[in-house]
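Missing here: one protein chain of the complex. Every other protein chain is in place.
Chain IDs A and B follow the sequence of writing; residue 1 opens each chain.
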Amino acid sequence: MTDSATNMRLKLPIICFILEIILIILFGVLVQYDHETDAKEWHDRFNHDNKSHTEHTGHAESGGHSEYDNDFYYRYPSFQDVHVMIFIGFGFLMTFLQRYGFSSVGFNFLIAAFSLQWATLMQGFFHGMHGGKIHIGVESMINADFCTGAVLISFGAVLGKTSPVQLLVMAIFEVTLFSVNEYILLSILGAKDAGGSMTIHTFGAYFGLTVTRILYRPNLDKSKHRNCSVYHSDLFAMIGTIYLWMFWPSFNSAVTAHGDDQHRTAMNTYYSLAACTLSTYGMSALTAHDGKLDMVHIQNAALAGGVAAGTAGEMMLTPVGSMVVGFLAGVISVLGYKYLSPILEGKLKVQDTCGVHNLHGMPGVLGAVVGAVTAAVASKDVYGKGMEDVFPDVAKGEITASYQGVRQAISLAVTLGMALLGGLLVGFILKLPIYGAPPDTICFEDNIYWEVPGDEDDHKDKQTTVRMTETERLNA
Amino acid sequence: MTDSATNMRLKLPIICFILEIILIILFGVLVQYDHETDAKEWHDRFNHDNKSHTEHTGHAESGGHSEYDNDFYYRYPSFQDVHVMIFIGFGFLMTFLQRYGFSSVGFNFLIAAFSLQWATLMQGFFHGMHGGKIHIGVESMINADFCTGAVLISFGAVLGKTSPVQLLVMAIFEVTLFSVNEYILLSILGAKDAGGSMTIHTFGAYFGLTVTRILYRPNLDKSKHRNCSVYHSDLFAMIGTIYLWMFWPSFNSAVTAHGDDQHRTAMNTYYSLAACTLSTYGMSALTAHDGKLDMVHIQNAALAGGVAAGTAGEMMLTPVGSMVVGFLAGVISVLGYKYLSPILEGKLKVQDTCGVHNLHGMPGVLGAVVGAVTAAVASKDVYGKGMEDVFPDVAKGEITASYQGVRQAISLAVTLGMALLGGLLVGFILKLPIYGAPPDTICFEDNIYWEVPGDEDDHKDKQTTVRMTETERLNA
Partner (left out) sequence: MTDSATNMRLKLPIICFILEIILIILFGVLVQYDHETDAKEWHDRFNHDNKSHTEHTGHAESGGHSEYDNDFYYRYPSFQDVHVMIFIGFGFLMTFLQRYGFSSVGFNFLIAAFSLQWATLMQGFFHGMHGGKIHIGVESMINADFCTGAVLISFGAVLGKTSPVQLLVMAIFEVTLFSVNEYILLSILGAKDAGGSMTIHTFGAYFGLTVTRILYRPNLDKSKHRNCSVYHSDLFAMIGTIYLWMFWPSFNSAVTAHGDDQHRTAMNTYYSLAACTLSTYGMSALTAHDGKLDMVHIQNAALAGGVAAGTAGEMMLTPVGSMVVGFLAGVISVLGYKYLSPILEGKLKVQDTCGVHNLHGMPGVLGAVVGAVTAAVASKDVYGKGMEDVFPDVAKGEITASYQGVRQAISLAVTLGMALLGGLLVGFILKLPIYGAPPDTICFEDNIYWEVPGDEDDHKDKQTTVRMTETERLNA
């Protein structure tokens, strides 16, 4: 099953080494510790505020300032939860395919490790340099993981049909375009999108869908028998699902303002997901053959509530509002898997392996719309002084809440445009026959890019064969 | 293997949608953000204490108050650990059955997602309304997860023998009764039970055991060949075990008082579990055939130390006290699996699939007794001003420590009574032949309620069959 065209002996090392060396050079020239990770700057600031520092060690200071002021303690637990979602969540969610587990977890690992470094540079560049330098700390680490999330969503659309080199090339472009889009939304348009319904989910999904459309394989049904799950692979995938589900409250709240904002965002997401789970189970039984639950729905649609709470989660959405949003997201997502995906594949030639349109695309758009509406109805009565954290421009009186809603809506349109155009461009780049992509006949197969050991039962199978041969011998 | 009686096409969607719609309506009418998740209230309180707030952004304030006062930062990391225990821990612990992995993780997911919403309402109602409203934040989220834990313990007792509809009905009643019992113990009797040896483990176990007794299936041995593990399913179950074991210190300390109390509780639990693990391994080899370790013991009994430290964990149990308790819990639990479970099943007709009596029942009672004794010997010499946090009524001089011990003992009796009576009632409700429960011949089987893909080796098996047919043909 080895083919010189898909041989990675030189292609993969070359791109890995070149990319990492470029990253190292750029980090050397451009990247510095920020004032909370730099030993000198942190202590200068700290001592400036608090002369009594040297009298104590390691504990809070009587002047009211303490080591806790370091953003690390506000954000690092959330960061680690996000990190688990990116590497375990996305990685294992995609192991549902029977013979693509190594690639699902392994390529997820590779492109995530690359993307987070590249995103540090791109986001640092767009988020504003300090004297020609990019300053980094825990918040930039979270943002880099977020950007990586968008790349992994797109990976889900093309899963099983691409080489690792192709995926790295996709990541280079997608991280860049993600950062441009994020900059336009957050810095130019002044939109709010802490959990990334637009910047991460909508962008990642429609980018990936456009790429997979351009990479359309008319003869993919030759690999059809591999494009399905087996019993154990579905259990591995549930590890991914459950981790994504559990830590989504941390995802949506990881970069919101300190205090009530992080607290509220996590709670809204928690209830949105819980409601989404019930509607997913109901819809799965309702739409499925004989009322049997479908693992595809449970693994994916139950997460749509987290996607849909990505923009409005930090707002005063109320618990009941979160639950309504989650409930709708689950319904839409299952319907998408059941009725829309076959149409997308049959009519529009969009071969979406993981169904990212149903998990990230439509729920992302729903989340953006909910965010626009929730922003538009924001009032001082409800937010009080907390308005400064959530809608600073409205709080300052520069714009009305309705106008904030318009900003949010425009942001959705911009995101969709960027994703489609970007995906189109990158799709054609990825179509070049130089990346060692697998042939139509052996997609969804680890064996092309990995040394694959036998199955436990291979040994037995051989024994069986031997015994049968004996049988045959007896009969000869 | 599909039967119209077990068809969930209408039953499951109807109950899921009705329940979620009721939840949404009740949340809309009754539930509000608390003062730490509400933008206006948090900022009002914050600014009241600290006028200089607007001069700074996002960091601690010089008046001594800071965003850290928000309970989110004290409790959210513990909450996430508890969340992992509920969804990964309980979910995967039950995947040990060879063909029930989808149901173990999947039904665990469904009933937990429902229970945490319903528990928010029930606990909010009993814990005290604020002007007719239930106020929620991170502590109510933890409490909702705790209540869910009790339901999942009961799920363990009936595992493999119930339909998802039956489980949801059980959850409705069990969450309600749990909240009543918790209210009686904590608010009326003034007992302490931060880690839930009584409220969660003893209640959940004896409730579930009574339910499974009422649902006794005389012909369950027809499904006997499915009621066992295979090699890989035992490894999946170890994922659940290890997560429960690692995060139990967070479970027991999640809602204790801030400071030394959370710190001490986590540490006591850590040592209790470590000691329990050694006694479990020792007992497993001692009692097992040929001295071989039994996965059932390792997966379950090694956790009994966490259960047994659930009440006294926050007290001045001392590290050595914790270790003695954990050691005993491991011994009792293995003995229960080895000698008591067969008797319970044979003589008392209690078919306890996961052995929750050994993991949660007896260790829960042990934990309650240890809690009563530890409370009774509490003294000002040992607790100092910390007495206010652990035993406020003793600190105020309203009662003696001995009387606190009596309270604890009464609480255990109340819990056992509530669990047995509640289980009796709910067992008969669940016995109604309307929920689509599986027949005796196909219990412990995913195929009834799930679309199950083939195994990797099915393909090979077919090949084998084909090859054999050829052999036969040759012989014909």
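Convention: a residue touches a chain if its C-beta (ideal position, glycine included) is under 8 Å from a C-beta of that chain, and two chains touch if they have at least 3 such contacts.
Every value quoted in this text rests on a predicted model; they were computed, and no experiment measured them.
Engineer: Looking at B:M295, B:A376 or B:I410, which residue reaches the missing chain?
Structural biologist: B:M295
Engineer: Any idea which of A:F126, A:F155 or A:F236 touches the chain not displayed?
Structural biologist: Looking across A:F126, A:F155 or A:F236, the contact with the absent chain belongs to A:F236.
Engineer: Take the complete complex as the reference. Which residues in chain A touch the chain that isn't displayed?
Structural biologist: Counting only chain A, the missing chain is touched by 2, 7-14, 16-17, 19-20, 23-24, 27-28, 31-33, 36-44, 46-47, 53-54, 58-64, 66-68, 70-73, 76-77, 80, 83-84, 87-88, 91-92, 95, 99, 101-102, 105-106, 109-110, 113-114, 116-117, 136-138, 141, 164, 231-232, 236, 239, 448-460, 464, 467-468, 471, 474-475.
Engineer: Tell me which stretches of chain B touch the chain missing from the display.
Structural biologist: Residues of chain B in touch with the missing chain: 63-66, 68-69, 73-74, 77, 81, 98, 225, 228-232, 234-235, 238-239, 242-243, 245-247, 249-250, 257-264, 266-267, 270-271, 273-275, 277-279, 281-283, 285-286, 288-295, 298, 302, 316, 318-320, 323-324, 327, 381-390, 455-457, 461, 464-465, 468, 471-472, 475.
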